[in-house]
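Complex shown without one protein chain; remaining protein chains in place.
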Amino acid sequence: MNTEKGEPKGRTLASFTIELDVYSGPYEGLLALILKDELEIFEVPLRELVSLYRNANPPAPPGEAPGALERDTDFVDSATSLILLKGRALAPYSAEAEGEDAEEGPSPEDLEERLVTYLKIKRGAEALRERISGNAAYYPSVHALHPRPGRLRISPNRLATAARRAFLRTAEPGVGHLGTVTVTVGELVALIRSALVRGPVSFEDLVRDMDRLRSAVAFAAALSLAAQGRLTLTQPEPFGPLTLEPPK
Amino acid sequence: MSVRRDNLEQGTPDAAALIEAVLLVSPRPVTLPALLSATALPESEARAALEALGARYSSESSGIVLREVAGGYQLATNPSCEAAVERFREEARPAPLSGAAHEVLSCVLYLGPLTRAGVNAARGVNSDAVVRNLLDRNLLIEAGRDQTKPGAPALLDVTEDFLLAAGARSRDDFPALAEIVDEAEISRVRERVSGAAERPVEAPHGGDG
Partner (left out) sequence: MSVRRDNLEQGTPDAAALIEAVLLVSPRPVTLPALLSATALPESEARAALEALGARYSSESSGIVLREVAGGYQLATNPSCEAAVERFREEARPAPLSGAAHEVLSCVLYLGPLTRAGVNAARGVNSDAVVRNLLDRNLLIEAGRDQTKPGAPALLDVTEDFLLAAGARSRDDFPALAEIVDEAEISRVRERVSGAAERPVEAPHGGDG
């Protein structure tokens, strides 16, 4: 990590290096590997990536970190692209389309079974969530007797592993540097849907007059609409132009 | 104090008192065999006492309730007193579980024991990080290995802490999936799949690169 005390400020994204299980080196190298298909996008823990970034580039008072805003927004831009790629890679349909004929995927029966199973799992998860939250407020007695000394065993190995895990994790990213978020996904969903009434629209056109934050939120809105099947996203190549189309 | 119970003072407390005392000093649910062994009570007497305690520590009348959970009995605060308890403890509740975590737990509970690959396949996404977190929180455990698979991968199962968190007496204390999932919804999915010619998201063609 290049967190030398001397110059944490005014750096560009190019100097951001990361340390992940799957990759260590400059951030831009990670992007390159993903684009060259040498690294599976779903191997990359995006949340951890964001944490690493926040940790390497702590928020600074205005005026003290020239270029910080530019750097932050560059990072947000590339990170949202990664999220899109990752969403694609994980979507149940896209995986089998890669490199194969679209028709060659699982049989409709297989697919049907998989979806039905998943639906059950999902409903089961919702029931569990309700149940777990309904049981969260039972606090047990704390009047425990300590077991006889020596009955509890703590493994020094497990402690070492835990230390490693704890020290490699980084703090939750702060969002204070982004300023007040004045736009919601909901608003942009409405905006996108009204734009689509006139037919396909390119993402670039859509966000042309938006600031970086709004365009990042627009991205999220588009993804969520696509996930609901309310629009189709096409992008001929990674990081290429992105087109939003009304559902067929 | 209408009834005289001098025996208590002389060290022969009644069954309910013995059980109460043992439950107070155990933060975790105590199984019936453990209760019997600690109190030296005959089972029938212990059961009757537990019933009496259940009425005494009922959720309608008491700040402390007797729960039958995760295979045992436990004293816990009544959720209706949550605000006072949390003010007193002045601490943040542990972060709630994510949607993905609930899905993984649901997979393991209903389809399990399952390998990590089994979880990934059922959810259609890589869930290793979520599984790791749930192992960390003691909600999942590696219970045995699947010897039929190459490398004999570990089988994941839910834990006693999971049952506690869900307020369940045992693994069987969950509604069957068939009761949770709406049949109409399932047939809608089936129809959509068999009738689905076009895919919702056009995937990039990376065949030539």
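For reference, chains read A and B in written order, and residue numbers begin at 1 within each chain.
Everything below uses one rule, namely that a contact is a pair of C-beta atoms (placed from the backbone, for glycine too) under 8 Å apart; a residue touches a chain by one contact, two chains touch by 3 or more.
No experiment lies behind these values; they were computed from the predicted model shown.
Participant: Which residue among B:63, B:144 or B:175 touches the omitted chain?
Facilitator: The one listed residue touching the chain not shown is B:63.
Participant: Which of these, B:85, B:121 or B:189, touches the one chain of the complex that we don't see?
Facilitator: Going through B:85, B:121 or B:189 one by one, B:85 is the residue touching the chain not shown.
Participant: Kindly note down the residues of chain B that lie in touch with the hidden chain.
Facilitator: Counting only chain B, the missing chain is touched by 1, 3, 5, 8-13, 16-22, 24-28, 30, 34, 37-40, 59-64, 75-78, 80-81, 84-85, 87-89, 91-95, 135-138, 161.
Participant: For chain A, which residues reach the chain that was dropped from this view?
Facilitator: 1, 3, 5-9, 51, 55, 59-61, 64-65, 139, 141-156, 158-172
Note that only the chains that are shown with their structure count from here on.
Participant: Using mean CA coordinates as chain centres, what's the chain A-chain B distance in Å?
Facilitator: 29
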